[in-house]
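Shown here: the complex without one of its protein chains, the others still in place.
The chains carry the letters A, B and C, assigned in the order they are written, with residues numbered from 1 in each.
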Amino acid sequence: MTAPVLEASFALNVALLLMLVVLAAAVVWTRSLLAAILLMSVYSLVSATWLMVMDAPDVAFTEAVVGAGISTIVALGAILLTRGEAVRVSWKRQVVPGLLAGLVGGLLIYAMSGLPDFGDPASPANSHVGRAYLETAKRDIGAPNVVTAVLGSYRGFDTLGETVVILAACIGVALMLGFGPRATLAPPAGAPGDHHVVLRVTAKMLVPLIILFALYVQFHGDLGAGGGFQAGVIAAVAIILHALVFGLRETTAAIPPQAARAVAALGVVVYAGVGIVCIVNGGGFLDYDHLLTPQIEAMIPAGLLGDPDKPHHWGQYFGILAIELGVLMTVSATMITIFYGFAGRTIDAIAAELRR
Amino acid sequence: MSWIATHFNYVVVVILMMAGLFIVFSSGNLIKRMIGLALFQSSTALFYISFGKVSGGTAAITLDAQGAEGQALAAQLDPAYVAQFGVEGVVYSNPLPHVLILTAIVVGVATLAVGLAIAVRVRESYGTVESDEIDAVSRVAAEQAEPAP
Amino acid sequence: MQLEALYVAQPALTAQAPILAIAVPLIGACAAALAPSGRAGWMISVVAAMVSAWMALAVAGEVMREGVILYQLGGFAPPAGIALRVDAMGALIALLIGAVGTLAAVFSGHSLAAEVRPEKHTLFQAGFLLAQAGMVGLVYTGDAFNAFVFLEVSSIGTYALVAAGERRDRRALPAAFNYLIMGTIGATFYVIGVGFLYGATGTLNMADMAARLGTLDQNAAVQAGFAFIVAGLGVKAAMFPLHGWLPGAYAHGPSLISLFLAATATKAAIYLMARFLFEVFPDGAAFGDMFLQWVLAPLGAAAVIVCSLQAVFARELRRMIAFSSVAQVGFIFLGFSLANASGLSAALFYMTAHGLMKAAMFMALGGLAISIGARRLEDFAGVAREAPWTAVAFGIGAASLVGTPLTMGFLAKWQIMEAALAGGRIWIFAVMAAGSVLTLVYVGRIIEVMFFREPAPGAPRAKESPVGVLVPLLILAGLSLWFGIDASLPQQLAQAGAASLFEVRP
Partner (left out) sequence: MADALFWIGGGLIVAGAMLSVLGAAGVLRFPDVYTRIHAASLTDTGGATLMLLGMGLLGPFGLITLKLLLVWAFIMLTSPAAANALANAAFGSGHRPRIGNFQIMGEDKATDAAPESAGKERA
């Protein structure tokens, strides 16, 4: 097979990947956990850039909000509660892990020779199901963003599982850190030595803006990059910002931890409930074409969305809207729960646990 | 085109996977191991996305091929490339790996959160997050008499 | 018992039964998380698990009547959409998960009260139901990537549930962490493997994948995909020597989780591995047969011998039984390695038998743990006097583990040995015999301590388990005995499942 033509962006691809390798090497090498976490954050940003070059804006968006955002916050919280530096590992203890990693790497390198060339449009991966989605998505679903169509409808069951995984993490973190003595994080406003007026004013302006942006990302997912998951993380970041600036007590007064957990569970109920409604209306699970009964569908004005002459897949449209809402609820509530879990535990709480 | 150029991405993926696995296996610090695990998991994202890329492609957000934007994108394609693969109109990259990796990233952050939460509890219970010290504490506890229920 | 008439639900319900078996515990988990009190959470958990088991029963009946069930999700035909694909083998494993899940949910009422802080009960029940839903999904799904998602659904909550055992035994925390690391590496290996297969075939649907692999030259990517999938699922299935996470997680976790994981978690992973071994990589995969002969068989044999020995020398009772689980996984893999229908069917039957007996043993220990906090074997001296029913149920499970006639374990072991003899693999027969002798040694030690030894003076006295524990416990023990006499139900499903996989092979 002749090699496909490589684009100009290939140079960018190579440069970004090399940066990733350097960052990974630095993570391996450093003993400071703070440095490792910040390097991983940079790694996520660089890989988000790389994902844009790879034509994957949805993934890039997710990687940026998750890798550089939430993961970094959670990991920083964890080292605050544990320890900032890893103990040096003697070189003898690194031989066997090195050999193991080398073994896996060797197998992988051998296997990679069997993969199609980079960028090959005729490779099996790019020509079978993947190509079919591009051709049928507009017809079956009606959303221009094929990634949203596949995520919400063709492989909606995967996305349900993904939402459930998030709920499982919510339950897991709540079980581990959500109970016992709680800390309040920041001192109340007006306490002596409080210099954070600028921060408070800015945060007050930003929190509603960030939530607005989250809603934009949520509802723009059909047309461009975005969707429930990214929007959920962004909305959670607004709440986390509030907690960091105004203290955990203020934030938990507005959104109690129990409420956050309840919303996380309700999100999955919304998602699975859409599936059940489809069954009740005579379709299969998550078959959005049966989401609306014909009577309801007849009530929708033809010109509701743009061109009245074009046929609309109302079931698919509202189905994806509803499940994205479920994803938004679960993801944002889970991220808030995770933050509450880590932020609510302080060294004092640890001491209290130890005395118990 | 040499093999290195067409498989460069895969080689990088392998290096990143090895780095992640090495950290997980070699480090004794629980937090560092979680970081290594995150690195290892994220390398699978690079793997999937790499073979979903189509040369000359654009993001899988369908546009009107006859419209101005579609025409402009189609015009950018190398004629030799078009002739070789018979592609026509706008070329899109494969959306399926993107969907799979969205799921995988989510799973990754869920794992990270639960793992770090357990690590924090280990610190609270044992006073350390180094495997060696935890083992030592456990060994001492095992040698002592059985604790009451 | 005629299986075709096993259970006939209404047609409309039967058609939706596969998805309901997954969705009901999922929604039940959310309801449990929202429940106002631990007691309400417990009730939700029991009901949801029971409905899931009922649906699994409906599916099993349907599979026996109609053969493989295909259920399209989202109304899209595979490979574009995800489909559930249930064969007899999957129906059997899901039935096991449903039954053990229901009994475990009943048992959890008393067990959690003794082991977990009251305010955590609702979340704990939610996590338990998520694990159950994830395992049923893992067994039913026909999509390779969807299987990964369910693998994680069933695992991520479980890590925290194991760690919640720290209230009684703080070693649960590092054990859970270790479990998380190993489990995640396993799942990631699986994803890498699926990635290779996707790169080679362009599809994620297992049936489609199998069809396309059949026409493909076996290249390096396919081989590596196979290796990574087997290694990844091997970690989840506690395949020797990747079983390092298992003894700690089972020995230190809460009783409910140990019992549920020991009975089902490894089984679901083994089942998925079997589907890849025998279904996705069809006859063309010469390396598949080589793998069975030269990798799986020796590893299985090593597991049987090494881990049985570790069980013999273990000091803590739960650890002993946990090591025994790894050894039993070895028996199952020995059955697989025969690579014929009778070996596979015997291995499937063994999986069911092992699930039931291990569930009974861990549940009995959980019942005892309510009254005494004993861990070491000696501390259980003479418990049969204080808690006779619990001890008898444990004894029945143990007898089944050894392979005493009239128990399910006997039939299971005998079938594998018979298949080994029929296939001319004398050495497998010998390993199994040796493994059984070792099993007898450590089970004998336990029985001797529990039934025939005087309690140490001044030691805390055990109490008989409450009724809420005894009922599910005796049902489990009764099932081990019942299927030891009339095994037609699991037997038919196992045989049908094995036959359907092997009819495509020469």
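Convention: a contact is a pair of C-beta atoms (placed from the backbone, for glycine too) under 8 Å apart; a residue touches a chain by one contact, two chains touch by 3 or more.
The structure displayed is predicted, hence computed values, not measured ones.
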Here the chain that is not shown touches A
Among A:93, A:138 or A:196, which one touches the chain that has been omitted from the display? A:196
Hey, which of A:95, A:205 or A:253 is the one touching the hidden chain? A:205
Logged for subunit A, residues touching the omitted partner chain are 193, 195-196, 198-199, 202-203, 205-206, 209
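What we mean here is this: only the chains that are shown with their structure count from here on.
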Decide which interface, A-C or A-B, involves more C-beta pairs in contact, and give its chain pair. A-B
Subunit B and subunit C have mean C-alpha positions lying a whole-number Å distance apart equal to 29
Can you give the whole-Å distance between the Cα centres of subunit A and subunit B? 13
CA centre of subunit A versus CA centre of subunit C: separation in Å? 31
Touching two or more other chains - residues of subunit C: 145, 149, 152, 156, 159-160, 163, 192, 198-199, 204
Could you list which residues of subunit B touch at least two other chains? 17, 21, 30, 51, 96-97, 100, 103, 107, 110-111, 114, 117-119, 121, 125
Can you check the complex and tell me which residues of subunit B touch subunit C? 17, 21, 24, 30, 33, 37, 40-41, 44, 47-48, 51, 96-97, 100, 103-104, 107, 110-111, 114-115, 117-119, 121-122, 125-126, 131, 134, 138, 141, 146-149
Spell out the part of subunit A that touches subunit B in their complex, as residue ranges. 2-7, 10, 13-14, 17-18, 20-21, 24-25, 27-28, 33, 36-37, 40, 43-44, 47, 50-51, 54-59, 62-63, 66-67, 70-71, 74-75, 77-79, 81-83, 86-87, 89, 93-94, 96-98, 100-102, 104-105, 108-109, 112-113, 115-123, 125-126, 129-131, 133-134, 137-138, 144-147, 150-151, 155, 158-159, 161-162, 165-166, 168-169, 172-173, 176-177, 223-225, 229, 338, 341-342, 345, 349-350, 353-354
Per the contact definition, I'd like the list of subunit C residues that touch subunit B in the complex. 145, 149, 152, 156, 159-160, 163, 166, 168, 170-171, 173-174, 176-177, 180-181, 184-185, 187-188, 191-192, 195, 198-199, 204, 372-376, 379, 460
